[in-house]
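Shown here: the complex without one of its protein chains, the others still in place.
On to chain A.
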Amino acid sequence: MTAAVELKEVKVLSAKYHLKDSFTLEVARQHGGYSQIDKAFGMEPGDIVEEVKNSGLRGRGGAGFPAGMKWSFLPKDNDKPVYLAVNSDESEPGTFKDRQIIEKDPHMLIEGIIITCYAIKAHDAYIYIRGEYVAQARMLQNAIDEAYEAGLLGENACGKGYRVDVTVHSGAGAYVCGEEMALLESIEGKKGQPRVKPPFPALVGLYDAPTIINNVQTIASVPYIIEHGAEGYRKFGTEKSAGTFLFGISGHVEKPGVYEVEMGVSMQEFIDKLAGGVWKGRKLKAVIPGGSSCPVLNAEDVAKCTLDYESLMENGSMLGSGGMIVSDDQTCMVRNLKNLLYFYQHESCGQCTPCREGLGWMYKVVADIEDGKGKMEDLDLLLSIADNVEGKTVCVLSGAAAMPCRSHILKFREEFEEHIKLGKCPFPK
């Protein structure tokens, strides 16, 4: 393990959050909003793609795919329009960071969209926002309206002779629409059922045209990279996990919330110092590090982890969307898993049989164990179902359920066995 990056809050994405009315165009502009447009339009589109590639910026939605590399997959010869889809579906339990960007600095996102559109030669951007974000969609639309009125968007965006139109498209309550292909289906007016990949959306995406899909936080990071260059961005974080991240933390901590830090800081310190430690003076039992689909870590693992892609991977989990869910030592891990599996079986789109049937089955078996009706062989059965749903479906939703299922049993097997032996849950309700 390499030494952790020093823990302190940094202000790259969150620079304006403390300002009054930071969501307005006026305040955004007084504090550097849209100041990178001139520089970006002075560059060749391909050079912006290179700069973002060199910055090491990776997708902040969960998969962590290098953003600049994704952009470079667009076809060179193409007579169709190119689309940008901004993923603001934010539905992975434990994840609530993009909401901050939309509520506190939507103009940073819009500036990122304008620069990205220019870089990938797109003119139309769709922001796909989850349906429950009614107030947030309204705030975003207000910011977009302000940008249109000020000539920052439209036929002649920012006076650069380049058209950029931005449209907010609301979902209607389907977790699976955060999956990029389901998201495109939903914009096209269909059920959110993922498409088979390949072809990847950079070649065949929205309306069968080349499409780049990036998370809100990813796009909001672009203006900073233009301003400070790839090297300036790389000053934050580690070699393979560059930059800053808006980490969310929830569950049993004293100060849940969203904190921006460099990647590579110690997870334990993040929990103890920024989030105020485990609540009620209790001890740490478990952390789900990056949204509920990431394999759970026990206290011993947490002490070893730093918040970057590599460390989490080395310790058997994932950085995901950076949303940590903390459980104290009085938590029933069987109950936690039951809660999560209910979520995943509820959100299966029903397209693939292993997911549609397997997730409901996993939920019922775990619910039985929690209710004291489990059998010892159920544990192997659960592991077998997990292996047989993951990787057998069009998208990764089945895997997103299999990973917590497998890891909860592997890390906390004795709790499952105790439920079965006692014929009841040993924890207080």
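The definition used in the following text is that contacts are C-beta pairs under 8 Å (C-beta built on N, C-alpha and C of every residue); 3 or more make two chains touch, one makes a residue touch a chain; residues count from 1.
Simple rule for what comes next: contacts and distances are computed from a predicted model.
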Given "NADH-quinone oxidoreductase subunit E", "Aspartate carbamoyltransferase", "Cell division topological specificity factor" or "Nitrite reductase large subunit NirB", the protein name in the UniProt record of the chain not shown would be "NADH-quinone oxidoreductase subunit E"
Cross-chain touch to the chain not pictured, restricted to A:A67, A:M108, A:V164 or A:I187, is A:I187
In the whole complex, of A:V258, A:C355, A:L379 or A:V394, the residue touching the missing chain would be A:V258
Where A:Y175, A:Y224, A:F270 or A:Y363 are the choices, the one touching the absent chain is A:Y175
Missing-chain contact, candidates A:G33, A:G94, A:G112 or A:G399, resolves to A:G94
Where A:E260, A:E347 or A:E415 are the choices, the one touching the absent chain is A:E347
Where chain A meets the chain that is not shown, the residues are 90-96, 98-99, 130-135, 165, 167, 169-175, 186-192, 207, 248-252, 256-258, 288, 292, 323, 325, 327, 331, 335-336, 339-340, 342-343, 346-347, 349, 429
